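With one protein chain held back, the other chains of the complex are shown just where they sit.
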Amino acid sequence: MANDNVILGIKNLNKEFRLRGDGLFGKPQTLHALSGVSLDVYEGETLGIIGESGCGKSTLGRCIVGLHEPTSGEIIYNGQDISKLKGAARKPVHKDLQMIFQDSYSSLDPRFTAAASIEEPMVIHGIEPDAAKRQQKVLDLMKEVGLDIQHLQRYPHEFSGGQRQRINVARALSLDPKIIVCDEPVSALDVSIQAQVLNLFRRLQRERGLTYIFISHDLSVVKHISDRVAIMYLGRVMEISPAHGIYENPLHPYTKALLSAIPPENPFERHPEMKLEGEIPSPVGKQVGCPLAGRCPNATERCHHERPALMEVEDNHRVACFLYHDKVAE
Amino acid sequence: MSENNSQATETSAATEQVSEHLVEVHDLKTYFHTAAGVAKAVDGVSFTLDRGKTLAIVGESGSGKSVTSSSLMHLLPKTGKIEGGSVMFDGKDIVHATEAELRELRGKDISMIFQDPMTALDPVFKVGTQMIENIRLHDGLDKEAARKRAIEMLKLVSIPNPEKRMDSYPYELSGGMCQRVMIAMAMSCHPKFIIADEPTTALDVTVQAQVLSLLKGLQDTLNTGILLITHNLGIVWQMADDVMVMYAGRTCEYAPMEELYANPLHPYTWGLLDSMPKLSDKAKTDLKTIPGVPPDLRLTGTCCNFYNRCPYACEKCKNEVPPLVEVKPGHFVACHRQNGEESLVRGEAN
Amino acid sequence: MADNATGASLSDEATLKMLERERKANNAWHKLARNKMALVGLAIVVVMVILAVFAPLLAPCDPNATDTGNMFAAPGVGGHLFGTDAFGRDLLSRVIYGARISIFIAIGGTILGAIVGILLGLVAGFFGGIVDSVIMRIMDGMMAFPFILLSLILMTILGQGTINVIIAIGVANVPNFARVVRGQVHVVKNEEYCNAERVIGASPARILFKHIFANAMSPVIVYFTLNIASAIISEAALSFLGLGIQPPTASWGSILSEGKSCLQGAPHIATISGMFILVTVLGFNLFGDGIRDVLDPKQKR
Amino acid sequence: SSDGGSTSTGAGADGGTLVLSLPSSPKYLDPIKYTGAYEAQIIWCVCDTLVDYNIDLTEIVPQLATEWKVSDDGLTYTFTIRDDAKFQAGQYQEGRAVVAEDVKYSLERSATESSMNRLAMLDHCNVVDDHTVECVLKAPNASFLTALTDAGNVIVPKEEVEGWGDAFGDHLVGSGAFKLDQFVKDQQSDLSRSDCYWGEKPHLDGLTIKVVTDMTQSANGLATGEIDIATSLTGEATQTIKNNDQLVLDQKPALHVAYVYMSQVNGPTADQKVRKAILMAVNRDDLVKGVYPYGEATTAVLPLPKDSWGYDESVEADVPAYDPEGAKKLLAEAGYPDGLSLNIYISNTEARVKMATILQQALKENLNIDLAINPSDWGTFSAAAAAGKADLYGMSWSWFPDPYFFLNKLFSSTEIGALGNGAGFSHPEVDELLDKALEVTDQNERAKYYKEALKKIVSYDPMLVYGSEFVNTGLTKKVEGFQSRADNKTVIVSSEINISKTA
Partner (left out) sequence: MAKTILKRILQTIPVLFVVVTITFVLTRMIPGDPAAQMLGPQASPDAIATMRVKMGLDEPMLTQYINYLVGILHGNFGYSYSYSGPVMPIILSRLPSTLSITLTGLVLALLVGVPIGVVSAVKQNTIFDYVFMVLALVGVSMPIFWLGLMLVLTFSVNLGWLPAMGMGAMSKGVWDVISHMILPCFCLATIPAATFARITRSSMLETINGEYIKALRARGIKESKIIWKHALKNALPPIVTVLGLQLASAFAGAILTETIFSWPGLGTLIVNAVNGRDYSLIQGVVLFSAVVFVFVNLVVDIVYMVINPKVNYEGGSN
């Protein structure tokens, strides 16, 4: 389904947060949430993003939809760098780029009912100016995500975690966007509803050529939905490849560790786990070397000082690890 | 037909021995009184949990899992009320406990990991401060020692640079980090009973594995009982001793984990198991789902709640609430057509 | 399956009925209508407004008719329900007529200050940075003008009259409202739901007025309703400076300050006008609390 | 009407500090800068004038000057200065004797430097010897001696004045019975007995002069004993004190008239008929009763206090009496049969607002005049009134018993543009009489001129005079020897008075 048309190009994206120093006059410290992330997202594909918790996935998503201004780097959409667009200039982009937030509770206005929240984007962009039709569309969307007429008039705090997440999904879908950044959109859903939502995602992709950037910790979900998968670690992309490449032929030591930690599919399955021991690196302060160096079983002296670049080692399979660089070099 | 009838038969096994179980919940009912009617969010939930054991609750999103756990802790919003049933913790009646008695239990004997980690931390205090407060409250440590212990706990849940992270505010943490902070807090006071409401949704699998083994370790050393609410069946298989399946406020199936996997009885359970995406799946086909939506909780209580989505539903299902019946030792199910007299064959809808 | 998708043995009708009930329950007016205290508050305000509007019909006497033979009559004496004032004028009539000025000015002045202040505060808080600095520094500067000076200046520029009193009180209130609102906005605007709105593409105005505004309102409402009291009293202060209402026109504030000079001999003058102010303030506050409760979805419904 | 205090000076216990309250804060104690009675109160305690009025204001009595002579042409006054007077020790001198040089310095300073023109008639002084000084006037001016009693013309030591410069007021030094220890504006002044005082030794050890702007609080202060003498009381406080048997209210007619001046040149009131109609439309007794419900004033009709020696009761009859019917007719004659609209400017004090409100009612009722009341703070009011903007303006006047300080100030055309004659009253024959009254020195002769002027003035119906306030003083029973003076001066120590306070 995906074609070779790059719909969103992320070029060397960096995002730093300034942490407030101690006390009134403390020196602020820098937290590197994203360091030199470069990604191309193709039209109509699903790009799965997997990574350690806190590695900057949400930050990446927020940069894409314009909630964070990147410290440096570009985000190219429709031929223009949208990372610096502001105000009215950004408005047309908003409609195309949507996000499902990780924190489903706080991303809903506590004083808006579910219906109002879902309706809101349509009102803003003047989709469906007829109120009755709009209401109908709201209801349709809600039904798509497994909610029903009974949930229309309730406030966020009256929902369960999963229901709130579904409201978020419905809201993002209501705009007919081109790209949706899904930040763990199904983590709070039971498997049957999860299946329903995933099917919905796929159907919309089929029908409308939607593009997803799909952040999740559930590797089977990512595998199921993604065309390509990127593995992130500490603000960097470590490996990126078509989905089967990651699952069948993981290259990066971190990817391997991840795959080994997947929970079993049945009570009787027990597989050996590859544990990453050692000091967990911190995104705060100066960054040198490969971030995994301290925990990687294959680390060499070089890994501690030099940063491996993301290199294509196999067809469409790129990895940032010296283990393979040498092979490529040869 | 109504509850009276069902009560007689259900969970008779559980009520016999007292206090041998860590937690005993019997026919718990928690209702929300909203403007447009009474929502029966929890409407007949029964289970028991032994020391050192893990009970997993799975079920439809919105089926009342979190409300059940909130009810155990008496942490319902103003509109919510426990309307019936009993909850015994360590032989103590919790439903009628006073606020002071509950406070004794909360945090010390029972701790809870909330589903929404980012909203469950006080936004205006540093996470370190919140952890230290918690540790000092329960362990009576001095400030320095508590701080040390907090850092230790953060290290245990793999938070990088924990000394520095102690000074972060919740909004500066990623979702997974908040969740780990919550977990660290819940574990820091050696509880007898942990309620973990989707504790690892925001964690990557390596950290998840670590956290789960941490929970296991705690369980082994302290004989802690764990009530694990999750949607991740993989975790259930990994962690649980027993599993309870919930649907629309009611227990619909309750069995030892392996039994449930091997021999699920309730049609909803079947649907659930079938919907799970598998890593081993090769083809990218649509996932199986359970069509339809669950009923409005304000209108339930007169029939089997799953009736409208159940391919096996019969006339009785439409008119009677199915009681929870022990069909095999330890295996309870609430289905008119699975109560021993009749048994369905999975996949053969009528 | 699709035909019975909504509920087990439950007619769609029941659900629809419930939905209707719920929609009604969520409707601000219905919420307000169910809030007894708010209704009491509203009733008080309405009574006061009625007093003001129908003063000529309700007042038993001419409020300005002096009677030097019957000064400081105690309540009830000589057919004067509330007694008479220092000129022997019927206090009841004066209080009724006073409602016109006091209610009008209190509401007008506070609303004017609130509207401008809230707008400025919203903008300052929302855009932050230089906009915030400029607006708030202007507010700081305005606050630096003592009320008496500000009023004198405004009145010199504008002249006397009711509307100008409203403007004076309004202007004096602007920085206060701006600060209260702006502080709230700074807190609320960082909430995730505002970010969600930005992603949806909501214009700043929409985010401000539909989301931040509602979520920042509750202290503003309180501040607003409390301000009614000080506005009523400010009117008297302005009139005293000769900038407000000219004698003999009655206003509660001026009756109160006239009562000040005979507190011991004729305490009823200050007491009665004070009570009217108190009750009015009470009314506004109860009503304000009601609105706050209505805006709070977590309140028991 | 003075029912408190005894008149004896000798008896009375020594010791104690008397607390006296003023309703407004003194600002400038430098004699050439002071503007009001409250400052004068302190200055008089600290400094001496050459001469003073006696307690009844009937005659001028010696103070620093033991005697004086007036030359026949009325131009030269020769004073003999007492030889036992000493200045209090200060920063720049150590308590030296008061000599004629000081008199010359002080009076010439007042005459030339003071913008208050309190001694404008003085040309220069000649020191004859240490204890004799001649004052030469520019023209004969009979109000000179009276002017000398003004606190602006007290005798002060040059060293201190020049030493302190602008700050002299805060460190006032003189030869009076008390020396100024501390002067805090808006709060209080602490004075202690001067040991080098030439006169009778004051009974009091000290004097604290407190500013208490709230009248009710003055009464309360008396009740709690925090205040011994509360001066210049008005309003309900007087009643409160009357009602309290532990306290004494001393009342005495003041040299005070309250009036409504009507524009003589602009607007409808330029027509005398309109003015007269207004006078006839107002019942003064009712007005006074309404404005002063606690009996703090009496009705007055002439623009001169009854206690002034220029007062002429026979003129009272010339003032049109209350006659609403006649008034209406008169107004119709003037061309306003259906009434008209006028404005009145007043300062925002209670007494004025009350007056205007009652006046408004009376004019409406009797003449169908719509009177718009413009109350404002004093600054705005005085600017408007002095500029002649007002149709009517209401205020009051109080000064010395010498008619000059009323009639000249209010009706001389030279005062047009000042607040006194803001109405623009200008009649050459009145001017002439007033000037003449100033040239002659004999009081009887002067009285004649003034009476004549008064009659003339009244014939033009320039203003509605309605009341004359009392000097209301509240006292605790501890105070002995107090006697009030019609000019609102509270005399602590003099040849007649020596207040004491029992423990």
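Worth pointing out:
Each chain carries a letter (A, B, C and D) given by its place in the written order, and its residues are counted from 1.
Definition applied: a contact is a pair of C-beta atoms (placed from the backbone, for glycine too) under 8 Å apart; a residue touches a chain by one contact, two chains touch by 3 or more.
No experiment lies behind these values; they were computed from the predicted model shown.
Residue in contact with the omitted chain (choice from B:His138, B:Lys192 or B:Arg250): B:His138.
Only one of D:Lys86, D:His124, D:Lys185 or D:Lys364 touches the chain withheld from this view, namely D:Lys185. Of the listed positions C:Pro56, C:Gly79 or C:Pro219, the one in contact with the omitted chain in the full complex is C:Pro219. One of D:Asp130, D:Asp318, D:Asp377 or D:Glu496 touches the chain omitted from the figure, and that residue is D:Asp377.
Residues of chain C in contact with the chain left out of this view: 126-129, 132-133, 136-138, 140-141, 143-149, 152-153, 156-157, 176, 179-180, 183-184, 186-187, 189-190, 194-195, 198, 218-219, 221-223, 226, 229-230, 233, 256, 260, 263, 270, 274, 277-278, 281-282, 285, 289, 292, 296, 298. Listed for chain D, the residues touching the missing chain in the whole complex are 25, 27-28, 30, 33, 35-36, 115-117, 166-167, 169-170, 184-188, 210-214, 216-217, 220-221, 223-224, 226, 377-380, 382-384, 386, 395, 399, 409, 414-415, 417-420.
With the whole complex as reference, residues 70, 73, 75, 77-78, 99, 103-108, 111-112, 114, 116, 119-125, 133-134, 137-138, 169, 171-172, 182, 185 of chain B touch the missing chain.
Keep in mind that, in the parts below, only the chains that are shown with their structure count from here on.
Minimum number of contact steps separating chain B from chain D: 2. For the pair chain A and chain C, chains touching both partners: B.
Here C is the chain whose Cα centre lies closest to the centre of all protein Cα atoms. Work out the mean CA point of chain B and of chain C, and you get 49 Å between them. Residues of chain B found to touch two or more other chains are 34, 36, 77, 293, 296, 298. Among the residues of chain A, those in touch with two or more other chains are 103, 106, 143, 148, 150, 153, 157. This structure has the following touching chain pairs: A-B, A-C, B-C, C-D.
Residues 32, 34, 36, 58-67, 77, 115-116, 118-119, 158-161, 164, 167-168, 172-177, 179-180, 198, 200-209, 231-235, 237-238, 257-258, 261, 271-273, 275-281, 284, 286-290, 293-294, 296-298 of chain B are the ones that touch chain A when the two sit in their complex. Those residues of chain A lying in contact with chain B across their complex are 17, 19, 22, 29, 31, 50-54, 57-58, 102-106, 143, 146-148, 150, 153, 157-163, 165-166, 184, 187-196, 198-199, 202-203, 217-221, 223-224, 247, 257-258, 261-269, 273, 276, 280-284.
On chain C, the positions that touch chain D within their shared complex are 64-66, 68, 71-72, 86-87, 152, 160, 239-243, 246-248, 261-265.
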